[in-house]
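Yeah, one chain of the complex is gone here, protein chain that is, but the others are all in their spots.
Here the chain labels run A and B in written order, and each chain numbers its own residues starting at 1.
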Amino acid sequence: MVQTRLGDGSTIEMTEEEIRADIERGVEDATDRANIDSLSEDEIDRLADIYTRPNKFVSVETGNELVLTFDEGSVKLKRLAVSIGRIPDLQLYERAFCSDTAEMAHIDYSYKPIKPIIAEEQIEMEQALLTTVLPVFYGAMPNLSLYSQPDGSFPNPAELLPKGKIKEAQEAYEGMVEHAISDMVFVASKMYEAGADGINFDTTGSAGEPDFLATLRATEILKEKYPDISIEMGMSGEFVLGMHGEIEYDGVNLAGLYPHEQVKLAEKAGADIFGGVVNINSSETIPWNIGRTVTMMKACAEVANIPVHANVGMGVGGVPIVETPPVDSLSRASAALAEVGKLDGL
Amino acid sequence: MSNELFKKAADAICDANVDKAEELAQTALDEGIDPLEMIEKGFTAGINEVGRLFDRGELFLPQLMGCAEAMKQGTAVLQEVAAEQGGDEAEAIKIVLGTVQGDVHDIGKGIVASILEANGIQVFDLGTDVPIEDFIAKAKEVDADIIGTSALLTTTMGENEELLSTLEEENLRDEFKVMVGGGPVTKRFAEKIGADGYAENANEAVTIIREIVG
Partner (left out) sequence: MVISHALASGMGGVRTAGDLVARMQMTENMRLDEAKEYVAGKLGVDVKELTDPVIMDEVRKELNIGRVQPGAGNAKGMEAKFNVAKLLDIKINSVEKFKSKTS
């Protein structure tokens, strides 16, 4: 018997045959949902090998390492109740955690609330850039929900839709998109002008496809304004939730797109790195979850012309939904996505 | 013949065709088909398919609302006759739903509310940032079967434990089933705190609710 886990973090034991069968079921679920190619037998064997090893920790073979970007880096230690400023935090990411990039972020991780404090953010970024060598992103979430009541001026679509006020909800979304674009472009411009190496639009699509549209259009505008700006677009879920239902970008309806489809639009808009997401099903096993995660992310990486970095953390990318992800699952997901998923980074 | 009608009824729901759903409901009655059988094998089959498509990203929230309306109107025609016939029409399950205090996330909870309503479950949606006392007061007022909570933050999940403790303290724990959900919430968490149910998504919530209310 081999020790593994459920998606909720619970420890379970399975035979090697059961683990392989669950990986296969996960692969099938991914191919069925996203309409993508399956993994080969060799790739499934490789995943089964990674997930049946008795080791507590599994790593890639030398030479198969990839680039690590970490969103929200400069506030994560603060969340651990460590009393630390953002610049020392970034320095720790560089010199202690061996991250390949780092990200400055405000604790209120949305573009809208950063607007009034932008000058302070610029100063902090300028200071950070003097003392770091690695590329530093500035990141936040588009967070379209902040533009509807009670946080914004538009009627709340989440309240309108259940009342059957579909047209009103759609119009609200369309107005919210314009405001979000304006804020994202404003903040990103200022932070780029402060010297940031890149801008991260994180958890894109969390309020559905209008959120995704706002990010795509903000990316387009920024790329036109600053041709050398680097933009990372990180998603919030494996498919784009359809809250409006009729929003298109480049002739494609944005609702319901899976990672291999999302990345093509991100490319079209001008994104430089795409952060794909595959959600965890907490009631299924980790082998099942990694089967579908690797299948979806590999399909995404195969069609992409830009680097693809998968999100691998609490509840995404084959890692259980727990605040302290166990190293057995985390390291295996990390290795599996590098070696079988053939990604460019995490 | 019935099977063909059931299929058409399911299609009417998937197509969000209110007029067709009402027309097919009347056809079923005219042909002497048991109204409850028509609901179960026709309309409910349709709304189950709607839920499945939504879960896969193949159908979107505005369309879902239309499907739910078709379900509501179609079944209303049948339920009225079932009631007149004195059939064993089950009273709708009532759930008081809301996002816990300190948490303002409403999208996921709204989706769950929509899917539940589409499945004939009566939802009393209290919105977001809902204090425990409001959940309980509303549940008492409407004689709810279930209190359902949503929490999207690890920092607000603990409100669920508070809710359960308060229900115990007020000797109301046996009055209402408690179901929990939301991004960081898992079955393991639900079992640990002693909740009655947990669902991975809105579709599963329908099944679990029917199981626990039984």
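By our rule, a residue touches a chain if its C-beta (ideal position, glycine included) is under 8 Å from a C-beta of that chain, and two chains touch if they have at least 3 such contacts.
No experiment lies behind these values; they were computed from the predicted model shown.
Of the chains displayed, those contacted by the omitted chain across the entire assembly are A. Among A:A196, A:L216, A:L241 or A:L265, only A:A196 touches the chain left out of the display. Touch with the chain that is not drawn comes from one residue among A:I19, A:V58 or A:I114, which is A:V58. The residue from A:T69, A:S148 or A:T219 that touches the chain not shown here is A:T69.
Even with one chain removed from view, chain A keeps its contact list with that chain: residues 57-60, 62-70, 73, 76, 93-95, 97-101, 126, 129-136, 192-198, 228-230, 232, 272-273, 304-307, 312-313, 325, 327, 330-332, 334-335, 337-338, 343-346.
In this text, only the chains that are shown with their structure count from here on.
Touching chain B in their complex are the following residues of chain A: 6-10, 33, 145, 151, 156, 158-159, 161-162, 164, 166, 169-170, 206-208, 239-246, 255-258, 281-283, 314-315, 321, 323. The touching residues of chain B, when paired with chain A in their complex, are 56-63, 65-66, 69, 104-107, 110, 113-114, 117, 125, 127, 154, 183-184, 186-189, 200.
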